[in-house]
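Heads up, one of the protein chains got dropped from this complex, but the rest are sitting where they should.
Per-chain numbering from 1; labels A, B and C assigned in written order.
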Amino acid sequence: MLLSEVGYARPASVDDAVRLLAEHDGARALAGGQTLLNVMKARAAAPDVLVDLADLDELRTISRGSDGGLELGPMATCAELIGSADVSEARPILAEVAAQIADVQVRNRGTVGGNVCSNDPTNHLPPLMVALRAEMTIAGTDGERTVPAEEFFLGVYMTAVGPGELLTRIAIPPSEGGDGFASVAIGADGTCIVNAAASVGADGARVAIGCVAAVPVLVTSAADEETVREAVRGTDLDPPSDVHGSAEYRRHLAEVVAARAVAQAAGRVR
Amino acid sequence: MKPVSSKAISVTINGELHEREVDARRLLVHFIRDDLGLTGTHVGCDTGNCGACTVLLEGTAVKSCMLLAVQADGASIETVESLASDGQLHVLQQAFSDHHALQCGYCTPGMLMSAKYLLDNNPEPTEHEIRRAIQGNICRCTGYVNIVEAIAAAAKGEVSG
Amino acid sequence: MKVEGTRSYAAPREKVWDVLNDPAEMAELMPGVESFEIADETHWKAKVKVPLGLGSMRMSIDFEKAESRPPEHARLRAKGNGVGAIMSMETQFDLSEEGGGTGMRWEADVRIFGQVASMGQRVLQPIVNQQVQNVLNALDKRVTATAGAGAEPATGASAAEEGVHPGSPEAYSDEPEGPTHSTQG
Partner (left out) sequence: MSSTTVAPERVQAPQKGFAGQSIPRKEDKRLVQGQGVYVDDVRRHEMGYVHFVRSPYAHAAITSIDVSKALELDGVYGAIIGEEVAALTDPFFQLSVPPGSEIKDYALAVGKVRHVGDPVAAVAARTRELARDAAELVEVEYEPLSVVVDPERALDEDAAVLHEEAGSNLVWSGEFDWGDFDAALAEADRVVRIERLHFDRFSSTPLETSGAVVEYDRGTGQWTLHANNQFPGFAIIMMGPALRTGMDKLRFVSQDIGGGFGNKICTHPQLVALCLLARKLNRPVQWTEWRTDQHTGNSHGNERVFLDVEVPVKADGTMLGFRCKAIDDCGAYSRYEPLGCIIWAQVTPGLYRWRNVRIDFSQVVTNKSPCGPNRGYSRMQHLWFTERIIDIVAHELDLDPVEIRKRNYIKAEEMPYETPNGCVYDSGDYARCLDIALELVDHPSLERRRRDAEARGKLLGFGIGSTLDSGTNNFGQSQLLNPDLQFSGNNEVATVKLDIFGEVVVTLGTTPQGQSHETVASQVVSDILGVTPDQVHVRAGHDSYWNTHAGFSGTYASQFAVTGLGAVSGATEKLADEIRRLAAVILGAGGPDEIELDGGFAKRKDNPEAALPFMACGAIINANNAGLPPELDDVTLNCRYVYRPPFQVPDKERKFGNLTLTYATQIHACVVEVDRETGTYEILDYAAVDDCGKRIHPQIVEGQVHGATAHGLGAAMFETFPYDEQGTLLTANFYDYHVPHALDMPPLKTDAIESPSPFTSLGTKGMGEGGGAGIHAVCAAIQDALRPAGNPIVTDSHNPYHRVWELLQNPEASRALVRVEER
């Protein structure tokens, strides 16, 4: 399929990028493009201007934060996440999950920021960000603000990054225990039917479930299977039905994958 | 800086520099196929799933239907047409033929580029690694059996001729 | 797809009715209205740019007021044409007096046809919910503002804040005032 006419700019600095996004109504940041360009090919959504972030090297870095956690540039690709020594030391779950996203070519182009900002309900990273208590830094013409992941995801394809704003940093705190991820997907590493990411620490389990609502559903509970399942049941999920699963099936899978993610996380507590 | 609706770009493809004015909306795959006439790179879907359009961008496997041509400005690209040299098939091409890893041949160029990217980065892949490496390439003819065998054989240099 | 729910407003029923039945007022409530044209008392047209996060979808929508019993009941039909999508919607609401405020029962039957319908089936329902929430929140804000300064919404949590864009958390929170029930149909 083919895109509608679109304006294109490739700014050299974050300031320029933010300015372009603010100046043009209907401007959208182009990161890896692995979701956005497909949506544009179908003409299901049509930004007027694409602000290509490719030259913004400062958004591409992966480094250790001062607290021992991770600072991810949103333009870091899934492949870079997978290959990062810092990631494998600090929060290896990020690499494990990134390695399950789509396929090699998509992981080579697709970025962390793009994955979270598109916030397709079947994406892998939004629930993981919520489970890991990521902090998202958003730049606008008036400066920066920081939003915790659980407040970042607002709706299908909607995040706290508003018009004229840009996600510039994702901070992941150091692990306080262990992390896990589980999903039921269509085929091996396919689109998720339901997924869940979990982080288990001294205060119990924090598990975020994807594909069951417009945004990841956060559940906290003790880290044993029965309690997790009960806690998920207690959220009264109303997941969508589609060709890959009924609402009832998704509701059931939410419990199962939440429990599996927590079990994996608990098994990794040092 | 102002957004533009078309742009002069220069892209090096298979070692040759191409300079063209392209619409911002033109996909890289259509630039390669329609503007440059390199028709070895194919299109099999609308959604970035099939991988028939896989090329190497700065040595990295990407799907050229999920990139705009303007994004490739200044970049170096390899397509299937780059593989054989001096009339000599690339070891992967020979292995694909030896093992009957292609029937209709439509997925083959993309499959070869994904396989090349694998072997460039992992010269001794396991079967699972091979399967993971071509997961983004759909083949409707072979069930992948012979493709996996061909890539394994190419990695070992076990080809005829 | 049917969505329905109830909602309370801290404004008199006539006020709510007036806003809901004035096409110009309604145009203010809908996100992304670019132009607006009234044909006659029961027919009007709008060109909208529906914000969908990844980009917006342009649609031209024809509205028809199918039924009107002031100040308690109205039914509206809308048909929108966009690239790859046709939207048809029938919506109705009933207003009742609730103390000093107004209670509203509403339902909408939304159908999407075309490529977007097949591509987006797994996200259509939440997206429709989001759009409905947008309108309801904007309505809340509107009637509250015009009902007099200082009046609090009957249920405060859902009032949209100044300057919040259509992707604001309020717009999509899973609170009871949102669609309380959805069925494919």
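Quick note on the criterion: a contact is a pair of C-beta atoms (placed from the backbone, for glycine too) under 8 Å apart; a residue touches a chain by one contact, two chains touch by 3 or more.
Everything numeric here is computed off the predicted structure, so don't read it as measured data.
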Contacts of the hidden chain among displayed chains: A, B, C
Contact residue for the chain not shown (choose from A:109, A:169, A:206 or A:244): A:244
Touch with the omitted chain, as defined above, among A:19, A:64, A:133 or A:252: A:252
Contacts of chain A with the absent chain, listed as residue ranges: 1-5, 38, 42-43, 103, 184, 186-191, 193, 242-246, 249, 252-253, 256
Positions on chain B contacted by the hidden chain, ascending: 23, 25-26, 30, 33-34, 37-47, 49-50, 52, 79-81, 83-84, 89, 93, 96-98, 100, 102-109, 112, 127, 130-132, 134-149, 152, 160
Interface with the undisplayed chain - residues on chain C: 83-86, 111, 113-115, 117-119, 121, 184-185
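Here is the rule we go by: only the chains that are shown with their structure count from here on.
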Chain contact topology (line, ring, star, complete or other): line
Chain centre separation in whole Å, for chain C relative to chain B (CA means): 48
Contacts with two or more other chains, residues of chain B listed in rising order: none
Residue numbers of chain A (touch at least two other chains): 4, 42
Residue ranges of chain A in contact with chain B within the complex: 1-11, 16, 20, 24, 27, 30, 33-34, 37-38, 41-42, 49-52, 54, 79, 102-106, 108-109, 188-189
Complex contact set, residues of chain A against chain C: 4, 26, 28, 35-36, 39-40, 42-47, 118-122, 151, 154-160, 162-163, 213-215, 238, 240-244
Touching residues (chain side chain C, partner chain A) in the complex: 49, 52-58, 83-85, 115-116, 119-123, 125-127, 129-130, 165-169, 171-172, 174, 182, 184
